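In what follows, a single structure is set out as structure tokens and then discussed.
Note that one protein chain of the assembly has been removed; the remaining protein chains are unaltered in position.
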Amino acid sequence: MSPRIRVALLALSGLILLPCAAQVIAGLPAFGSTIAQYGERINAITPEARHVANMVSAINFDLRGLDTLGEEFMLLAAITGTVVLLRGRRGEGNSERAMRRPGRAVIPRSEATVLACRIAGPLTGLFGLYVVLHATVTPGGGFQGGVILASGTLLIYLGEGYAGWRDAIRSHWLDALEGGGALLFALCGLAPMLVGAAFMQNILPLGTFRDLFSGGLMPVENLGVALAVAGGFTQLFLEFMEETREAEEPDEPGEETA
Amino acid sequence: MSVLPYAVAAWLFGVGLYGIATSRNFIHLVGCLGVCQSATYVLLLGLGYRWGSIAPIFYDHPPGTPAVDPVMQALVLTDIVVGATLTALLLVLTVQAYKRGGSLDPEKLRPMRAGGKSGQRQDAGHTSGRVSEGGRKAS
Partner (left out) sequence: MTLAPAVLLPLPVAIPLVFCAALLATAHLLPGRAPDVLALLAALAVAVLSAVIAVHAADKPLVYWFGGWEPHDGVHLGIGFSVDAASGWIAAFIGLLYALTFVFAWGFFDRTHGHFHILMLLFLAAMVGFCFTRDMFNLFVWFEVMSVAAFALTAYHLAESSLSGAINFTVVNSLAGFLMLGGIGLIYAQTGTLDFDSIAAAVARGGRDPVVAGAFCLVAAALMIKGAIVPFQFWLADAHAVAPSPVSVIFSGSMVSLGLFGLAKVSAVVFGGSDQVQGALPMLLIGLGSVTALLGGWMALLQRHLKRMLAFSTISHAGIMLTGLGALSIGGTGGMLVYVVGHGLVKGALFMIAGILLATQASIDEIALRGLGRGIWPAGIAMALAALLLCGLPVGALDQGTRLVQGALSAQGHGVALAATAIGAALTGAAVLRAAGRIFLGLGPDPGDEAGAPSEDEREKANRPLWLMLAPCCVLLAVDMALPAGPIAHALPRAVSAFMHRPEGGPLAEGPGWLPWASVAAALAGAGYGLFRNRLPAFVVQPVRATQSVPTRALEILHSGLIGDYAAWLAVGVAVIAAVLALV
């Protein structure tokens, strides 16, 4: 189809959908007037039932923990897929060492950059840990903190150069971190079943409201998510960066197509 | 203006879809998909909002203070993760497609073209390379 026909088709469907959408919008409760009973109920009972201040974390790690388990493994699937697809052509064997790109000059870093990175790196890591640990109290949680931790590792690259980064970060460790974190989360679900409780039932002592140690099982699950996300995102950075380093070699057939 | 957020959500989805339909660059297309996805963010957060409410975190405010819908916020958090995974995967596919085909134009990269004959393969390096170069302009 030519783009013109495509746009015509889109416009035609838009014409049909417009009145339908208008009707739906008119039928919705007015914006900002009320919230659903489910959310209202959670806001009402959860601070007392689970001793946590952050309702979103309570939903993610307790009330609807299964969703987060699925979401965690969705991320794991995406990162595993990324690794498979990016490594497909380079081959698995080369994942240990940094690849060279002949002909590309190594630009020396200014000392200010190195210093800034060496200061900012640990601080970023610390902030990431803070966000992870305070999941049940303040905004944040394993996902957000994990991403911050992972992006902190990029400062090693910025400050120490690619080879330094690759020396500090090992792909296998990242796999272990990612898989281990996800395993911890899944086992947090299964462990309560051993004592006869439901999957992911919060059986640990709930702690004190507004305290770092509140929410029972939630901080443990949260830690699993943080490990998995930090490992996973670092793996993602590593594989994408490796892609920029690839030497221009004659096209090697992928292993399956050979 | 109580319908504005919902109208914006519908508009974002439509605009994103238009972008996908007419895109001539995969990176642009991934961006358009992101626009479509932000329609869901706007819709969900809009549906969960209530005037004069706080964020659903009872740290500075005591429990019982009217707060917005935490369920929608949790759903959007999941949605964001979905967005991150999709973007990562699509960019990987784009990188690999660019390496194989040398182009980012969806019109130049087709799943499979007609008229293929197994005897006609040109490039010996590509064991699973393209068969026919005579791509039809399907317009």
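The letters A and B name the chains in turn, as written, and every chain counts its residues from 1.
Assume contacts are C-beta pairs under 8 Å (C-beta built on N, C-alpha and C of every residue); 3 or more make two chains touch, one makes a residue touch a chain.
Predicted model only: the values in this text are computed from it and were never measured.
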Check your understanding: Which one touches the absent chain: B:A7, B:A21 or B:I54?
Key -> B:A21
**Study point:** Missing-chain contacts mapped onto chain A
**Key:** 1, 3, 6-7, 9-10, 12-14, 16-17, 19-21, 23-24, 26-29, 36-38, 41-42, 45, 62-67, 69-71, 73-74, 76-78, 80-85, 88-89, 92, 172, 175-176, 178-180, 182-183, 186-187, 189-190, 193, 196-202, 254-258
Review point. Given the full complex, what residues of chain B touch the hidden partner chain?
Key: 9, 13, 17, 20-23, 26, 29, 33, 36-37, 39-40, 43-44, 47, 71-72, 75, 78-79, 82, 85-86, 89-90, 93-94, 96-97, 100-101, 106-107, 109-118, 121, 126-131, 136, 138
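The rule is short, and it goes like this: only the chains that are shown with their structure count from here on.
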Exercise for review: Find the geometric centre of each of chain A and chain B from their Cα atoms only, then give the gap between the two centres in Å, rounded to an integer.
Suggested key: 17
Exercise for review: Can you check the complex and tell me which residues of chain A touch chain B?
Suggested key: 1-3, 5-7, 10, 14, 21, 25-26, 28, 30-36, 38-40, 42-44, 47-48, 53-56, 58-60, 64, 67-68, 71, 74-75, 77-79, 81-82, 85-86, 88-89, 137-139, 143, 210, 236, 240, 243, 250-251, 253-254, 257-258
**Study point:** Residue ranges of chain B touching chain A (in the complex, touch as defined)
**Key:** 1-7, 10, 14, 17-18, 21-22, 46-51, 53, 55-59, 63-64, 67-74, 77-78, 81-82, 84-86, 88-89, 91-93, 95-96, 99, 125-128, 138-139
